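Shown here: the complex without one of its protein chains, the others still in place.
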Amino acid sequence: MMKVGLLGAGRIGGVHAAAITAHPRSALAAVSDFFPENAEKLASAYGSVARSTEDIIADPEIDAVLIATSTDTHSELMEAATAAGKAVLCEKPVDLSLERARACQANVAKTGQSVMVGFNRRFDPSFRALKEALEAGEIGKSELLSITSFDPAPPPVEYIKVSGGLFRDMMIHDFDMANFLMGDTPVRVSAVGSSLVDPAIGAEGDVDTAAVTMTYADGRIAVIRNSRRAAFGYDQRVELLGSTGMLQAENMLENTVVKSTAAGVTGAKPMHFFLERYMPAYRAEWDAFVTAVEDGTAFPVTLDDGVAALAMAEAATRSHQIGAPVDLSEV
Amino acid sequence: MMKVGLLGAGRIGGVHAAAITAHPRSALAAVSDFFPENAEKLASAYGSVARSTEDIIADPEIDAVLIATSTDTHSELMEAATAAGKAVLCEKPVDLSLERARACQANVAKTGQSVMVGFNRRFDPSFRALKEALEAGEIGKSELLSITSFDPAPPPVEYIKVSGGLFRDMMIHDFDMANFLMGDTPVRVSAVGSSLVDPAIGAEGDVDTAAVTMTYADGRIAVIRNSRRAAFGYDQRVELLGSTGMLQAENMLENTVVKSTAAGVTGAKPMHFFLERYMPAYRAEWDAFVTAVEDGTAFPVTLDDGVAALAMAEAATRSHQIGAPVDLSEV
Amino acid sequence: MMKVGLLGAGRIGGVHAAAITAHPRSALAAVSDFFPENAEKLASAYGSVARSTEDIIADPEIDAVLIATSTDTHSELMEAATAAGKAVLCEKPVDLSLERARACQANVAKTGQSVMVGFNRRFDPSFRALKEALEAGEIGKSELLSITSFDPAPPPVEYIKVSGGLFRDMMIHDFDMANFLMGDTPVRVSAVGSSLVDPAIGAEGDVDTAAVTMTYADGRIAVIRNSRRAAFGYDQRVELLGSTGMLQAENMLENTVVKSTAAGVTGAKPMHFFLERYMPAYRAEWDAFVTAVEDGTAFPVTLDDGVAALAMAEAATRSHQIGAPVDLSEV
Partner (left out) sequence: MMKVGLLGAGRIGGVHAAAITAHPRSALAAVSDFFPENAEKLASAYGSVARSTEDIIADPEIDAVLIATSTDTHSELMEAATAAGKAVLCEKPVDLSLERARACQANVAKTGQSVMVGFNRRFDPSFRALKEALEAGEIGKSELLSITSFDPAPPPVEYIKVSGGLFRDMMIHDFDMANFLMGDTPVRVSAVGSSLVDPAIGAEGDVDTAAVTMTYADGRIAVIRNSRRAAFGYDQRVELLGSTGMLQAENMLENTVVKSTAAGVTGAKPMHFFLERYMPAYRAEWDAFVTAVEDGTAFPVTLDDGVAALAMAEAATRSHQIGAPVDLSEV
């Protein structure tokens, strides 16, 4: 039974607390948070205890830590936890600063430990089935990837201010999905973005609507579209054209009811947001972590993956700023 | 070039006039109607002439007649036209009286001519593709057939009065579709029906909502559901469960636009009614007629098929009346 | 915290053990089974203990029992458990004998306790959403119901022998679904059935393919289609035509991936069988039970519902045997 310390008792921390508890081979040993009362509340809901982050990392009884704190603490906590010999699962993004993330990567490497990064979408059953079909050769060689990722509604501007911007905060998932499916990182990134959804987001210098085109060394192309608002819910689709066919992962719907009236034929909306849509993915991600630690095998998503996605976000941010493509080798 | 006389200038006559004219190897030579002004109007729209039915049948220059008159004249006109050596395509149903239809069948047989019956749905591209997939063994052996056929709105009660009732007028198409797909006629028919849509239909002794279950000598089962009203349009579906799979023919939609809003994900309705939905089928039906006549091959839908469907309608009508199953051998 | 004794450690018992354990307000206090080693195994997997059925029912510490034993023991166990003052959730069907079920109904009534019957499909999110849309008037008045229920593969003949036959064992769920959606029981049931899937099923006097038509006092009609085999998986659909529209609950698919190749456009199959498909329904069912017991409110599915569905199964079985409709008042 793996004893797990959960660092961070926010919304995503709650998701992980449930997954850790439900897993037959892991237990939620302790919870910490910047606001101790949050840690208390989450811990008691799952029959666990609240402790300080330092305590948890120092406790030799704790086997693993899950880092779900604010992004600016990720690097430091990964370094401390791996130095303490813990198995670590860290939420994305690894950092807002590519430089800091690379330093963290080096520091973690010195500990001889490795870190799994929480790109949960890789564990979504549909994206996984798409990847398996691709690897089974069902559409031949991949050529043109398109990722659509629209949130149901923009976050508060207070969040935007500390988010690092759309490319680092939101599209980071799509950069990783591209790496996952294309099996390579791009050589060049070209981004455009606008503030069409909420002028307050534009006032902060950020965008809420964006399109990024990426090209690969072998000529393949990927397009990512993001919007902070889709009135109909959480739109999460992938489409991959290959030499002998196309694979699409469509949205998961709230239910399967279809209503036909004089007004048309209406089905359910996509599941509202990431907690509902990716709940099976969060569970599968945690199982993959536990299994890899138990078996001593490599993590399926590594710190290198986290840094690679961050570099693409950095390139996209710069491309948007200068209005020209940016080579990934430049960032 | 086949010279065609069209008997009947009503709504369905207009559909046929267009198909005859558009076909590269047939020409609309003349049109007749009970109301001569209707014949005039339709003829002039297609550059043809109005004549009397008798004239048309007697004219040796006319190669073929298409009977699209009121049902009570079908048998007589089939007899007269085949006696005059014409190739004949007759609209369904062949008659409202099974006895009269059988007499017609015998009389036509004596002429040595044959008649094609206008079960246009057999020529619908989707139903045809379903049949071809079945015959190609793609779902193994057929076991359980379900036909759904809902009209957008009930006809006027004046029409109901002379229609012969739902089973003979509306479900006759579905009986023929069952024969087409099952490759056999059933041994037993069990019908239930109600007047739920329009009380005036019930007041005429007819039903507007019905379900019929049919069993075959080899144990297979077919279910037909009819309603005179589907608020969303013309619902025409077929579903066939076989030993290794299932085939479904879904509705054809008005367009392919999908709208996603906070209210749900809405697509277009089915094409409104039979003129739109079955236009390709009417064209293919006419082509099959012309081709069979030219090639001297058997018609793909025969008077026997028309009588078989009528017998099933008769059995269903009786089953509904007595509240018990009726063997097809009894009618 | 409700302490629950689980009677029956078979496949469905395992499903319930998981739901009882996962629920925040219930605990799996004990497990029994005809084969004690089965009880031991399931109990240990969930940190519970194996005891005898008698012990569990007699134990005043046990608040509720869930009856998931073989059908022939249901009535007796419901009687014993309610007599002992337990809250009871009993798997369907309540009995194979309508007479015995009615006696049980009377005996349970004398205890002043009530029993919830495990018609889990009432708690399926899509069927529930369909029901809510109906009750919200979104399709006007219901007129014509169609329920499709195909299993992926037939059970072993050994199971068939003790199952009570397709109408009591399999279609019982659909009878209850009809009652749930139509808000009434039918007045007349007409059934046809065949053995097309496995001749061994026919040799036992049972059918594996069936269609039942039911009529209601107000003229409404329902059709149920069952097959013991659908090569593509578990087919569970409901379609309800109303005066102003239609509601359909479609299958839940294994994933959302669509593959387009020269061979066509292929999506995932329906979830394989009831454990996967109805897992959310089992969880919601258990939550409804716990909540009703806690709140002292009426169960959402009662023993009366169980007896009503059994009476319909009895009528269908008889209708199939005599080849004629059977009035529900006759059984």
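In order of appearance the chains are A, B and C, and numbering begins at 1 in each one.
The criterion applied here is as follows: a contact is a pair of C-beta atoms (placed from the backbone, for glycine too) under 8 Å apart; a residue touches a chain by one contact, two chains touch by 3 or more.
All of these numbers come straight from a predicted model, not from anything done at the bench.
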Given A:K3, A:R100, A:R225 or A:R318, the one touching the chain that is not displayed: A:R225
Contacting the left-out chain in the complete assembly, out of A:M2, A:A27 or A:A211: A:A211
Of B:A83, B:A133, B:V157 or B:V187, the residue in touch with the unshown chain: B:A133
From C:A231, C:M279 or C:V331, residue that would touch the chain that is not displayed: C:A231
Residues from chain C at the interface with the omitted partner, ascending: 230-233, 235, 253, 259-269
Where the missing chain touches chain A, by residue: 139-141, 143-144, 146, 148, 150, 188, 190, 192-197, 209-211, 213, 215, 219-221, 223, 225, 227, 229-232, 235, 241-246, 323-325
For chain B, the residues touching the chain missing from this view: 22, 125-126, 129-130, 133, 138-139, 244-252, 254-262, 268
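Simple rule for what comes next: only the chains that are shown with their structure count from here on.
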Chain A and chain B, separation of their C-alpha mean positions in angstrom: 57
Residue numbers of chain C (touch at least two other chains): 139, 244-246
